[in-house]
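Removed: one protein chain of the complex. Kept in place: all other protein chains.
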Amino acid sequence: MTDDMTDASTGSAAQGLAEERTLESPLTERIEAIMLIIDEPIGLIALAAAVGSPVPAVRQALETLVDDYDGNGQGPRRGFELREVGGGWRLYVREDHDDLIAEFVGGQAPARLSQAALETLAVIAYKQPVTRSQVASIRAVNVDSVVRTLLARGLITELFADSETGAINYGTTDQLLQHLGINSLDELPPISPLLDDGADGFDEGTIR
Amino acid sequence: MTDDMTDASTGSAAQGLAEERTLESPLTERIEAIMLIIDEPIGLIALAAAVGSPVPAVRQALETLVDDYDGNGQGPRRGFELREVGGGWRLYVREDHDDLIAEFVGGQAPARLSQAALETLAVIAYKQPVTRSQVASIRAVNVDSVVRTLLARGLITELFADSETGAINYGTTDQLLQHLGINSLDELPPISPLLDDGADGFDEGTIR
Partner (left out) sequence: MAPSPDESTALDAAGTAEDAAGFRVSLSNFDGPFDLLLNLISKHEMDITEVSLSAVTNEFIAYLKELDDDEELDQASEFLVVAATLLDMKVAGLLPQGELVDAEAVALLEARDLLFARLLQYRAFKEVSVWFARCLQREDRRHVRAVRLDEKHRRKTPELVWSLTPADFAALALLAFAPKEIPHVGLDHLHAPLVSIREQAAIVVTLLRGTESLSFRELVSGVSEPGIVVARFISVLELYRHAALSFEQLEPLGELTLRWAADSWSDETLATLGADYDR
């Protein structure tokens, strides 16, 4: 019976806390929204500007979130954590799960590039700098995921954003040159846009 | 008194649930870890394989997480949510914060599809697998360039070539489902474009 009482009071204390949380939750929610989409750590001041709240409040909300994710709030511990690294905040997979991630990533990325990836890479190599939509229209298929793969493999890189459209232009990396065993792009065999005189260098047997 | 009893029993039931949660939390954590690193939706079975747990357990853990993030668990509502879209699960910024994020990331809205492209897309979605000439006979206009656009956007794909005529059959992609925010083609609104009394079978209400 006493236990029940204790439970009940804990319950209502927790409830009070929950209400308080609810009041501030919009700020933690806004921070979480930003955290979900950023690639690079974001500094406290930039974050405060992004969520439109004063720096001290943001700092406090970040602490709340860190505690939350570590399982020191009301909910369970999360599989990710919020960390301040190099002057900025960002979500990271909790270290406990690194092996899981390594295994998953290893299973995801095959050792060989697909035919689609290779053709896209070839288009970028010969057309660079080139945007994704330009590649897509040459290949007549969507190349978004293939471009991601090539980026992740370090075979291509983002060169610059088009000043007008903001579209990112891609080019190949030195790593590709190393794989091909050449020193510069000039050493790529010339291909003519017209097949007739390009056909010399075009050996069906080597393609498949 | 009766009320108290009810409260108490509810309380301990909730506690029981909480303990259960704690026990399974490693699974939700593992799922969260995977969710944090994927860049396309992950299907239930692939996810179960990744986290090394049976499918039913993973399905239940996903439900727990969805509830958690929606604020129906023990912690506060989160600024992100877990959605099943395009045949798999993925983390999204909660809709309430889309404006905040849009402001933060800037950039411009992607080009909208033309009315012709939308109608062609609708025909392909409902009639797939379907050839271009079949689409054209419904749309009664040449659809070549529209099909090209839809291919380049990754919304449709070439399924197979007709064994007799060699005509290419098109179908929609999982990416289209993602762009529509639905999980499968079953979620398309029903239309019955057939035939004699098609007007009756066609319920405007369900579409708008």
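Letters A and B name the chains as they come in the text, with residue numbers starting at 1 for each one.
The rule we apply is simple: a contact is a pair of C-beta atoms (placed from the backbone, for glycine too) under 8 Å apart; a residue touches a chain by one contact, two chains touch by 3 or more.
On a predicted model such as this, the values are computed, not experimentally measured, just so you know.
When the full complex is taken into account, the listed residue touching the unshown chain is B:Leu113, out of B:Val66, B:Leu113 or B:Leu159.
Touch with the chain that is not drawn comes from one residue among A:Ala46, A:Val66 or A:Leu188, which is A:Leu188.
Of the residues in chain A, those that touch the hidden partner chain are 33, 36-39, 92-93, 98, 101-102, 105-106, 108-113, 118-120, 122-123, 125-126, 138-140, 151-153, 155, 179-182, 187-191, 193, 195, 198, 201-203, 206-207.
Contact between chain B and the unshown chain involves residues 35-37, 39, 80, 90-93, 95, 98, 101-102, 105, 109-110, 112-116, 118-119, 121-123, 125-126, 132-133, 136, 138-142, 144, 147-148, 178-182, 188-189, 191-196, 198-199, 202, 204, 207-208.
One rule holds for everything that comes next: only the chains that are shown with their structure count from here on.
In whole angstrom, the spacing between the mean C-alpha positions of chain A and chain B is 20.
Residue ranges of chain A in contact with chain B, taken from their complex: 4, 7-8, 11, 18, 21-22, 25, 28-37, 50-52, 68, 73-80, 91-94, 96-97, 100-101, 103-105, 107, 133, 136-137, 140-142, 144-145, 148, 166.
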